[in-house]
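Here it is: the structure, laid out below.
Only one protein chain is missing; all other protein chains are in place.
A and B label the chains in the order they appear, each numbered from 1.
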Amino acid sequence: MGEVILTMKEIDKSFPGVHALDHVNFEVRRGEVHALMGENGAGKSTLMKVLTGIYKKDSGTIIYEGKETEFSSTREAQDAGVVIVHQELNMVGDLTVAQNIFIGREPKKGIRIDDKKMIEDSKALFEELNIDINPKEKMSNLTVGKQQMCEIAKAISHKAKVIIFDEPSAALTEKEIADLFVIIRDLREKGLGIVYISHRMDEIKVITDRVTVMRDGGYVGTLITKDSTKEDIINMMVGRVIYEDPKTHSMVAPDAPVVLKVENLNAGKMVQDVSFELRKGEILGFSGLMGAGRTETARALFGADPKQSGKISIMGKDGQLHEVHINTPQDAVKAGIGYLSEDRRRYGVVVQKSITENSTLATMEEFTSGLFINKAKEKKVTQKYIEELATKTPNAEQLVVNLSGGNQQKVVIAKWLIRDCDILIFDEPTRGIDVGAKNEIYKLMSKLAAEGKSIIMISSEMTEVLRMSDRVIVMCEGKKTGEIDISEATQENIMDKATRNID
Amino acid sequence: MEKIKQNPIVKKLGLNRIILVVILILMFIVFRVALGSKFPVAESITSTLNYVYFLGFLSLGVTFVIATGGIDFSIGPVMFCCALMSGYCLNSYHVPLALAMIISILIGTLFGTFNGWLVSYMSVPAFIVSMASMNIAKGMASVFTKTQSVSWPLASDPVNGWFRSIVSVNGFPVGLVIFLVAAVICGIILYNTKPGRYILCLGSNREAVRLSGVNTKKWEMLAYIICGTLVGIASLFFVAAYTTVQPGYGDQYNNEAIAGCVMGGTSMVGGLASIGGTVIGVAIISLLQQGIMAFGLGKGQQMIITGIIVIVAVYADVSARRRKN
Partner (left out) sequence: MTNKKKKSLLSDQRFIVLLVIIALVIVYSIFSKEFRKYTTILSMLDFSYYNTLLAIGVTFPLITAGVDLSIGTGMICYALIGGTLVRNYNCPIVLAMLICVAVGMIIGLLNGILIGVMDLAPFLATLCTCMITRGIGSLFSATPWPTNGQPGGWFHSIFKLTFGSGRSALRLPIGFVFVVLLVLLMEFVLNHTKFGRYTIAIGSNKEATRLSGINVKFYHVMVYVVSGLFAGLAAIAYAAVTPTVQPGTGAGLELDAIGGVFVGGVSATGGYGSVIGSLAGIFVIMLLKTGLPYIGLSANWQQIITGLVLIGAVLIDILKRKRAVVA
């Protein structure tokens, strides 16, 4: 490890309503791989965005190569040698590898682009990194792993001194990760400072020299990797007191029947052989880190995305399980499933329409008599649910765009309650919702479960999972890695399963 | 300004619509004052109304399509195709007039179905479908009529002359009544029925509607079918007012119909549609065409002005939305 190349001191950043970074300290030395860890929403990405000029810091200092610096754009950071390799790749699929690496700074020969030089330079880059990629290949023909390598090559070609990897391994195969590590070690040898953001404990142990842990926007501490255990790191990550009472035992009656049975669901890389059962009146928590495949599982189950295989059975009126074929959301809704997306504005509500129109969207048949919509009935029912769910709005004609996040969520809940769905999938039910409204949503979910609705709750917030669930299913990289009854669930054993790399 | 906006009557009618009506009246006064006897009141109103009828049906139709966030600019040529093919049946094969009228509407509906199917089920971009079916319509009409223009029966025709009464009877504007009734029906469909609700919602956020368990493809296609049917009806009003149709034309009405629609407050990105606005928009466009002609200007100026109006109206919509976000 060489001298310090980058220091971030007392970085503070607030967004309206959120204190995203609370006096965070972070440093990178030449020739080290420095892991940045923390739960979802701990502030890792925000910190890196402040560093690379996407966000402006409120206070604190950044010292880069001995000088106090503040980049105003990623481009400026890039030119100075601080490059970020994003999780979502920023590639132009129809151009070749070499063309992508040099986009915006193509070498020229007269008016023509010197493709030959570009290809040769790319080859040299790849040789230096020991990567086997044909620079003439079209980017969209490469696997995600190879695309990632190209991003790295692009970063290095900018004469980077500090490279930030934002969850680089999320979409890679074992083999590709091994290749990636070879490259990272090589870069470390060359004296670059590397920031490595990841959730995977095993990787952290293998590749990094130091670990900095963040929690709730604050700096927790920095450890030397080889002197610390996995448990030390996990404890630092979760080590907060849970302010809301966690559930201590399942509220589901021991003899409650199974209402939904999913067997060997497969849908792409993110849903592999997922099986589980949901019982009447149960809140089944789905825990895991970002990109674990939980939303994908829900969408495949709901018919929103195509699935390759899997048997889904749902309890019919006769109390028996019957296999249902769900290929479209229509099928799912008919079978009595309602889905509340994590991204309400895109997938949940029609924001430019009124509460009434949104509430009855899934149940139009009920509100049409003959040809016409029975607006009086529509209004009455919507009003009833506005009162029942305590939605804060002047009236039922209010456009949804004018409601707060929590109230928008209530409109979506109303939509499925009016439809009388027995199975509700809540995907991140409280994302973007303030604390007071959060509690209301929680109470509502508990009430629904007590009334006999069955709920699948996908959540990235540990406290939420421990507070609401009767049973917790943990996923990691598209596979189910654990199933824990709430009476045994702890942050530690959930986190352990969520970061487990299964072979 | 705020005060005016809060006025209950203004609120009920919509400020934009009131402004449009004021524009309409002002335009009429300006034309009258500037042109004097070249713009006689009664005749001008009649000729404007004749234009309103067919353009109005086109505009109502395309309002449904634009509400889904799509576009159909094959409507002008398709209207001509309907009038030409059914008129040719009437003249050369001597089919009964009533049947010819039904054929007209059927051809329109078929084109709508074809367009809708390609756009919704086959996911072909709407502008490509429009472009193709515009030319298919022109080609079909030319092939069918052997490139001859077709004249529909005159009012003096003892057998078939009665069909002119869809436009007027003894000077009474029957056409206006039919058009307004049609507009009211369109309004009811759009705002008071399930299909209308789905069309508006999917134009605003297709994915949210699909995830509510609605068959979005079916309802999107329906919008194009409704549009096609209305285009078929438009063709009848066109020939009832102007008698003769020539193959190979009709494009200019695309823009005029879209202009009427967008001016009336229907948003090009979908989800927002105003039938009342479309009616007033069509009236303004129609009056404008009469005015331009009364000034002694030709088709050329008409097209230029309509083109500019559409650009301005759409840009106003785009920038209003950008401000909101």
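Keep this in mind: contacts are C-beta pairs under 8 Å (C-beta built on N, C-alpha and C of every residue); 3 or more make two chains touch, one makes a residue touch a chain.
As the structure is a prediction and not an experimental result, all values here were calculated from the model.
The residue touching the chain not shown here, chosen from A:K67, A:R112 or A:K317, is A:R112. Of the candidate positions B:M140, B:V167 or B:V214, contact with the hidden chain is made by B:M140. Although one chain is hidden here, its contacts on subunit B can still be listed: residues 71, 73, 118, 122-125, 127-136, 138-140, 142-143, 146-147, 251-252, 254-255, 258, 268, 298-308, 310-311, 314-315, 318, 322. The set of subunit A residues touching the chain not shown comprises 74-75, 90-95, 99, 103-104, 106, 108, 111-113, 115, 137, 141-143, 146.
The rule is simple: only the chains that are shown with their structure count from here on.
Remark: subunit A and subunit B have CA centroids separated by 47 Å (rounded to whole angstrom).
Looking at the complex, you find that subunit B touches subunit A at residues 188, 192-194, 197-198, 200-201, 204-205, 207-215, 271-272. Per the touch definition, subunit A reaches subunit B in the complex via residues 302, 304, 328-330, 332-334, 339, 341, 346-353, 357, 361-362, 364-365, 368, 371-373, 375, 415, 419.
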